[in-house]
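Quick notes on the structure that follows.
Note that one protein chain of the assembly has been removed; the remaining protein chains are unaltered in position.
Going in written order, the chains are labelled A and B, and every chain counts its residues from 1.
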Amino acid sequence: MSDDHGYHHGPHEWSHGAPHNSWAPIIISIGSGVFLFFFAKAFTMNEGMNGYIYDNAPLPLAIAGLAIIFAGLIAWWKQDFSFDGSYEPQATHGSAPFSNVDIRKVGMWVFLMSEMMIFSSLFSTYIRYRTSIDSCYSLEGTVVEPGTACWLPASYFIAKGGEHAHSTLGFMPDALVPGAINTFALIISSYTIVMALKTAKRTDLEHAERSIKVRNYLGATFCLATLFLVMKMIEWFIGFHIGPFEAPSLVSDQFTIHNDAYTYNYGHGAEAGAMTVDIRMAASVFYLTTGTHGVHVFAGIVGLGYMVVKAHKGGYGPGNAASIEYFGLYWHFVDLAWVAVFPAFYLY
Amino acid sequence: MEFGGDIFQELYIEFMFWSVIVGVITFVWMIHHSFVYRTSDGDLSGKRLHLRTQLDSLRHEMKRAGMDMEFDIEEEEDERAWPNVDNIKVGVFPKENDNLKLELFWTIIPFILICYLCWISWAPTDAIWPSAYELEDAHEVGVTGQQWFWDFDCNGLTSDLCDVGVDSDTGLTVLSLKLDETYILNLSSRDVLHAPKIVQYGLTEDAVPGMYTTIVFTPYETGKYFLDCAEYCGDDHSYMTAIIEIHT
Partner (left out) sequence: MQIRNVWTVRAMVIVAVLFAALMFSPEHEARPTGISSVDSGCSCHSQTPSSEVDASITLANGSALPESYEAGTTYTLFISFSGGPAEDNIPGRLNTGGFNLVASKGTLTPIDNTTQILAGELTHTDAGNDQQAWNADWTAPTSGSAVLRLMVNSVNGNADGQGGGSSGDAWNTVSYTVSGAGGEAPTMKADGLTVLFSGILLTAILFAIALTYVFYVRDPESFSWARFKPWISHWLTSTDHKNVGTLYFVSGLFFLGVGGILAMMIRIQLSSPGNDFLTKDEYNSFFTLHGTVMIFLAAMPLINGFANWIVPLQIGAKDLCFPRLNAMSFWLQPAGAVLLLTGMFSGMGADVGWTGYQPITSTTDHYGATFWLAGQVLLVASSTLTGINFIVTIATMRAPGMGWMQMPLFTWSIIVSVMMLFISIPTFGIGLIEAYLDRTISTTFYNTSAGGDPLLWSHLFWYFGHPEVYVVVVPAFGVISEVIATSARRTIFGYRSMVYALAGIGFVAFIVYGHHMLTSGMSPLYRFVVMLTTMLVAVPTGIKIFNWLKTMHGGSLVYRTHTLWALGFLVTFTLGGISGMFFPAIAMDVHLHETYFVVAHFHYVLVGGTVFGLFAAFYYWYPKITGRMMSERLGILHFLIGFISYNGVFWPMHKLGLLGMTRRHHTYYIRADEYSDIIGTLPPEAAQWNQFITVCAFIFFLSNLIMVYNIIASMLNGRKAPADPWGGWSFEWLVSSPPPTPSFDEIPTLENANPDHEPGMLTGMLERIMTPDPDDEGEEAGH
């Protein structure tokens, strides 16, 4: 069945010698099953001597599941690596209104429709709870039973700087710095991915030189995306003290999903007070939504890794730039989601 | 009192009437056409099948031998026994079979019927959930569901109007209410979703933890009525029963 007109085999068209088989689908499925299974096992609470504990022994097996998924991805990419864009599946002439549009582009747009539904549902949950649970600010000054559920938004800890409100720059608290860096990182990375696409299509450069430029732009996108995740981890778990800038991590600031007894201090002087409140809901919604976005960034990083390697090997050129465009569509969507998530969760 | 209570029965009879009409029209139409439009030679397509199979293998052989000829079965003889009124042919999008007037007819008539059914259902809905001013004289009784029993709270009403006890025969909890008095049952739950259902009266509403829902109940016949749980709530969901006793 190998129909080799001198083109490299690609995964997309049998008439161009694409194989009819692939190990990747079954491996990725098994890996996903293994991961979810052992994650569930690791995080279901068991009763121990002193109340409830997690028995985290199965966690390495959950990570093994992720490794299996990765192995499946490698199998997938090995089939795609040699693809050089000598053909790009296009809609048939009969397929109005998509005639002659790249099929993979249509696929990416349709995929993004389902991604919209994911983020809509997350925002749905957020709106539902934010509008119904009293904010802790509104309960200030009243007598509140300890452990009452109230909404202390993440913006209290980040945009307002929480209890610490250390502000080196004056116009914003230091706690907002990672978020601000992240926003610019994603916006700039949207720019670099477009530059990677434009450079790949340039016909006025030598292939070797063009490949290096494309690789560099893709690499810049990769680095910016990684910076995003690193900043997020610092903001969530690590905290920072760099020069005059300092802010505690959200976790050390007690903004956690298990915190049903957070001491909320408010007011100054004569009107100062404190109450013990349950902030689990605000924390749950915050970490799930921003976490889902982070997982999407991570998926992009994984894809970018593959693309950087392929660019380095000279795999992209004017005849083979389409997949950068498709990834770019996804990446712009991730950026757009952040542009919605950031004000809604970090600033409001 | 028939099952479901009086309001239910009224609507039920009306809906059943229209359902039977729609059903009869549809089934008579279907049975009529299934008989009248049968093909006269039942096995013709079987014979055609045999012919087609032979034809296919012949085509295949000829192709392998390098010959290229187009041919098909003689249609004439078959046409009489298995008419092809729309001239259905493989690879050809068939001739339109359309009648706008007819289709509009059976769009508009069902639409009108549905609007009618919706209209007659509206008032009974208001009877089940009356508005606030209609409930000025109502007595409030608390009903709390918990895995796996019902907790009734008479809220200080006199024992004539509301009383909680235990049934000697069955051992079930009994809520005694008075005939022809209007009660607002405030439902809630201490753990998971439950739903008290006064089965014969056909009244139910979910008891949701963290909020209050209501059933408005004006008993109009005396007796001991079965109350069971109508929202799955765990192990003993089937056994979460009680009795509502209506006395004069």
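Going forward, a residue touches a chain if its C-beta (ideal position, glycine included) is under 8 Å from a C-beta of that chain, and two chains touch if they have at least 3 such contacts.
Just so it is clear, the structure is predicted and the values come from calculations on it, not from any experiment.
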item: Which displayed chains the unshown chain touches; value: A, B
item: Missing-chain contacts mapped onto subunit A; value: 11, 14-15, 19-30, 32-34, 36-37, 39-41, 43-47, 50-52, 55, 58, 61, 64, 68, 71, 76, 79, 85-86, 88-101, 103, 106-107, 110-111, 113-115, 117-118, 120-122, 124-125, 128-129, 132-133, 149-151, 201, 203, 257-258, 260, 278, 280-281, 284-285, 287-288, 318-321
item: Touch list for subunit B against the chain that is not drawn; value: 1, 3-5, 7-8, 11-12, 15, 19, 22-23, 26-27, 29-30, 33-34, 37-40, 42, 44-45, 48-49, 52-53, 55-56, 60, 82-99, 102-103, 106-107, 110-111, 114, 117-118, 121-122, 124-129, 146-149, 169-172, 190-193, 195, 197-200, 202-206, 208-211, 213, 223-241, 243
